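We show some of the complex, not the whole, and keep each chain where it was.
Chain IDs A and B follow the sequence of writing; residue 1 opens each chain.
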Amino acid sequence: MDYRQKIVEELENLKIEFNEERNFDVIAIGRACIDLNAVEYNRPMEETMTFKKYVGGSPANIAIGSAKLGLKAGFIGKISNDQHGRFIEQYMGNMGIDTENMVIDQEGHKTGLAFTEIKSPTESSILMYRDQVADLYLKPEEVSEDYIKQARILLVSGTALAQSPSREAILKAILLAKKNNVKVVFEIDYRGYTWVSPEETSIYYSLVAEQADIVIGTREEFDVLEGIKDGKNEDTINYLFNHTPELIVIKHGAEGSSAYTKDGQTYETNAYLTKVLKTFGAGDSYASAFLYALVTGENVETALKFGSASASIVVSKHSSSEAMPTVEEIKDLIAEYESNN
Amino acid sequence: MDYRQKIVEELENLKIEFNEERNFDVIAIGRACIDLNAVEYNRPMEETMTFKKYVGGSPANIAIGSAKLGLKAGFIGKISNDQHGRFIEQYMGNMGIDTENMVIDQEGHKTGLAFTEIKSPTESSILMYRDQVADLYLKPEEVSEDYIKQARILLVSGTALAQSPSREAILKAILLAKKNNVKVVFEIDYRGYTWVSPEETSIYYSLVAEQADIVIGTREEFDVLEGIKDGKNEDTINYLFNHTPELIVIKHGAEGSSAYTKDGQTYETNAYLTKVLKTFGAGDSYASAFLYALVTGENVETALKFGSASASIVVSKHSSSEAMPTVEEIKDLIAEYESNN
């Protein structure tokens, strides 16, 4: 076997190890919200008169995507004590997600809303309702060690760090995950409007990323984490591999994504070309398929393909949550794509 | 002419006098919001998947209703600097309302939302988004004396008194209206969820009602104003006629409404029976038609009929604003009703 062949095999065999004996493949923590997607689109929202309701919010989408792929998923979060909150819990429960640790808010906080505007495939925007929303009021005492220690992965969404007491609930969940040997996956999930200042964001993102096992984000999100502009992937991994992380995924939008492992390997994948309706939900579908692949024992290279294919499917559809693909759809797209390239 | 005949003629002739030489029949001040009405109804909102967008909010609805009836209307309020705010301004402008004094919020506040749930004609509820909404951030310095003095009527919505700085903007508008001989119409428009406590509500409602020329509300709303339970109309009018008011309208829902004048007259009207889809918007359509009648020189008795007929039309339709009737529709319903009774 020649040297090149050996490297290829090593790369193909690189896998991340998770605890085998846990009740949940992944427990996501953070927000579960409502998306109100424009029914009449290709126009400004002022002219959209009807909106369709979906569950949304990055960690909820990832839990839904994971469950649809067959993982055993749980969710920790706070939902409003009203029709929107009940819809979210019912929908996620129906998708097979464990909702026992979804706490019902008792202080009148509302569910976050995202009205989506789809002007054209490349021009879309979101009108957010995020003031004093229920998900940001999850309290540390509502996070259970007994629950977290049942997980192979704790998926942490960066937005949940934006405000107290949700911030402290997340910090506690991470302390508990590390104490109980649960892998912490940090999806940076940066939404500027929820934060007081970029300086503050950088501080909490650094604190959490330094303690996470896997960090996933776009190049722009890593820049926010590092408090810099136009950062380079090499500097990012040099910084973070000095701390806990063993796997870092940096996404470059239409140009694909890169995965770096602590032992020095780099993997690249292209974005899968597709008919784009809107860009919402791409990151969440990427993360759920990527984690699915890792957890089911695929190597990092395959996991990257899963992520890209899943993202490609969701951006061609109307919602972020209902559109989450099955394993078969992902595999079909990868196969089709590879036969064409 | 016998005595009874004389009384009847007096009653029929009783009218409220307004300034003739003003640019606006009515300027309404307070909130303009978005209603998101269930498209699929006769079910709980959890099962409603599509919502239709309308302009809403009591004073906005009254301005729209007045404009549709042919009055010259203006509006003072603060709207969000986003797609929802722009939709509101465009819609109201298209209805013929002067929007020059609608201020665009520069601090990131959102438009208030009301998701309506229509389970059945008698069971409906509203899921409100009212935290830190733009309308409650209208500032006193954004209320213009030059504008208010152009009005025959300043219509004040009680909800706008619920929080600072909107509260102070309203108090200033009233001071300016009185200084410039503009009739103040106080629509109590009580929404408990915007207030800190019933005690506080009662204090501001009393302060404003004592200074208003016309006060309109339901029996329950006058109870809130007086800080009591099961109040009697007689006590209410004894109290308020000791102060500025000259006309008081107390509504009793399906049992009709009563108008009292300072000179001791009482007028009653029945509710107009109709096919009820939902009860939202009844009060706003009542107020706009009632004021229309008064301003155009109808007597109080006729104004009451206008109010009741208008309310009856709106509760049979899907929206509160778009459903506002024309003068012809109102007159037709009154004629039909009177021919049947």
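What we mean here is this: contacts are C-beta pairs under 8 Å (C-beta built on N, C-alpha and C of every residue); 3 or more make two chains touch, one makes a residue touch a chain.
Keep in mind the model is a prediction, meaning the values are calculated, not measured.
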> With 2 copies in place, how many does the full complex contain?
Replying inline: 4
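In the analysis below, only the chains that are shown with their structure count from here on.
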>> On C-alpha atoms alone, could you tell me the rotation angle mapping chain A onto chain B? Nearest 5 degrees is fine.
In response: 180
> Counting in whole Å, what is the centre-to-centre distance of chain A and chain B, each centre being its mean C-alpha position?
Replying inline: 46
> chain B touches which residues of chain A in the complex?
Replying inline: 36, 39, 44-46, 48-53, 82-84, 86-87, 90, 108, 110, 113, 115, 117, 127, 129, 131-132, 193
